[in-house]
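Below: one structure, written as structure tokens.
This part shows chain A:
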Amino acid sequence: MNMIARAFGWGVHPPENKSQSTAAPIQQAPVPSRLILPVQQHIGAPAEAVVEVGQRVRKGEVIAEASGFVSAPVHAPSSGTVTAICEHAVPHPSGLAETCILIETDGLDEWAERKPLADHATQSPVALLEHIRGCGVAGLGGAGFPTAVKLGSGARSNIEFLLLNGVECEPYITADDRLMAERARAVLDGAGLLARLVRPKRTLVVIEDNKPDAIRALRAAADGANVEIVVIPTKYPSGGEKQTIQIVTGREVPHGGIPADIGVICLNVGTAVAVRDAVIDGTPLISRIVTLTGNALGRRGNFEVLLGTPIGELLRHCALEDDRLDRLIMGGPMMGFTLPSRDLPVVKTTNCILASAVGELRTPGPEQPCIRCGLCADACPARLLPQQLYWYARASEFERAEKHHLFDCIECGACAYVCPSNIPLVQYYRYAKGEIRHAEQERIKAERSRERFESRKERLAREEAEKEARRKERREAAKRKAQEKSGGDDAAPALAPEIAAAVERVRQKKAARQRDDESDTGNADGSGS
Partner candidate 1 sequence: MSNAVHVSSPHLAAGGGAQRVMLQVAAATLPGLLALLWFFGPGTLFQVLLCMFFGVLIEALCVLARGRPPLPALRDCSALLSGLLLGLSIPPLAPWWISAVGMLFAIGIAKQLYGGLGANLFNPAMVGYVVLLISFPVEMTQWSAPAGVAGASQAGFADAMQLVFTGATAAGDGIDGYTMATALDVVRANRLTLTEQELLAFPQFDDGIATGWFTVNLAFLAGGIFLLWRRLTSWHAPVAMLGTIAVLAFLFHANDPDRFASPLIHLFSGATMFGAFFIATDPVSCATSARGRLYFGIGVGCLLFVIRTWGSYPDAVAFAVLLMNLAAPLLDQYTIPRAYGHGAKRSSGS
Partner candidate 2 sequence: MILNAVSRSGLVLGLFAVCTVAFIAITAAATAETRARNAEMAARKSLYELVPAGLRDNDLLHDTVTAPAGGLLGNETEQPIHIARRNGRVTAVVLPVTAPDGYSGRIRLLVGVRPDGTLLGVRVVEHRETPGLGDKIDPRKSDWILGFAGKSLTDPEPPGWQVRKQGGTFDTFTGATITPRAVVRAVYRTLRHFEAHARDLPDGREGDPT
């Protein structure tokens, strides 16, 4: 086995706190009484609900269909009745509501017909990909990117490395660790399936050296298989896709590009297992492994949880001690976000629920001015200058921030972690990114408004010209007629009725212009119709 990890200078060493949740093997979380399923649990277009309120669904049945190329379907995690399709708070830092499908479970956990891909070893890659897409597999490691899309672009490129990301560098989280230790075989099977799709030169599973069990299990299972196990030093955030790639291959994903551009494809180990389950067992993505940890929980460990399970129920299952609870975080302490309520579901990207006790997380002190010490820059895995980004973001000098590569920041939080002045740097960056995106949207909208305003003005001018032409014609016709009739006598009563009406309209309109608030009923020439 050749070691190909490289030395790297960036990164931080936050206290790991992983042992709390590695004592017990992965357990099954109970089926909750109610499931909340957001139609969007991934990057891309939201799925479209295909069930109706009151409809009974069985486990594994599609309840929302993918609605675009970058989209993934949602399946019912258990059997029950759809009680509502409505706006419901979703796990998102904003705490805002999105469309969700609510299912009242019946406790039967009754499967719909499972459809494993028969003879997957001989199936064409296209069929394999279709199957994965149909099973709703999305990345379980980070942003939840639809896996079939990623694999598709991998299959089209010339892939040299298939990386299975088992780094799991965030403190507290052990879901991948336990998965690799307990289901090493499944991980490798998944790797094999993925390798069939993207045909890499080498397949690597990347693990940090603080997971000896997983490394041992995988090495044992990989014996003979065409998969290499790469152990890298423990350092946050080496699990970030770009960072893993850099450490393992020495390549950098180009700015604005994707890993496939440099011949790499990177998937979380959980995703690999999900692919395996989908293909071999015919199990769509309806559950995932979630680490439940934090000193406020009486019972800590890893659980296989149905998607849609309300977090409140999980916490109860883990004996949450309410009076000790300090923060409730979805994800790890470095990247996760605090949850504003407990009535939120577990989704495809939920890898951890951290219920910290008071005093457990060393939270930042009061914010002080940046002293430009540069510790943040030393820690930054993207080689940015966080202190400059902060300076520009704070002053809303977004142009400069972009020039300092704001959008290459992966929001890992290493900078904020080391900052002696306790500056919530990542929040500044998120604010700046949000404002820039917002301004861009405003600009696009302004552009459209300008066009619409201009075209309206053109239309009005055209209509006015036409009207003027008509009026002139009529007037001349009237004149001619009048001359013919009475030889120059232009007494009004003598006009033809329709002309009289027109003249009256014009007169009224003029009068109305003078009294702007008086309403007029003669709207025959209203321009809007």
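To be clear about the criterion, contacts are C-beta pairs under 8 Å (C-beta built on N, C-alpha and C of every residue); 3 or more make two chains touch, one makes a residue touch a chain; residues count from 1.
Per the selection procedure, all candidates are chains of the complex that A comes from, given by their letters.
Only a predicted model underlies this, so the values are computations on that prediction, with no experimental measurement involved.
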Task: Neighbour of chain A by the touch rule, complex-wide, chosen among 1 or 2 - done: 1
Open item on the list: Could you list, by residue number, the parts of chain A that touch candidate 1 in their complex?
Closed with: 2, 4, 12, 14-15, 93-95, 160-161, 171, 202, 242, 246, 248-257, 262, 322, 325-329, 331, 333-340, 356, 361-366, 368-375, 377-378, 381-385, 387-388, 403-405, 408, 411, 413, 416-422, 424, 426-427, 430
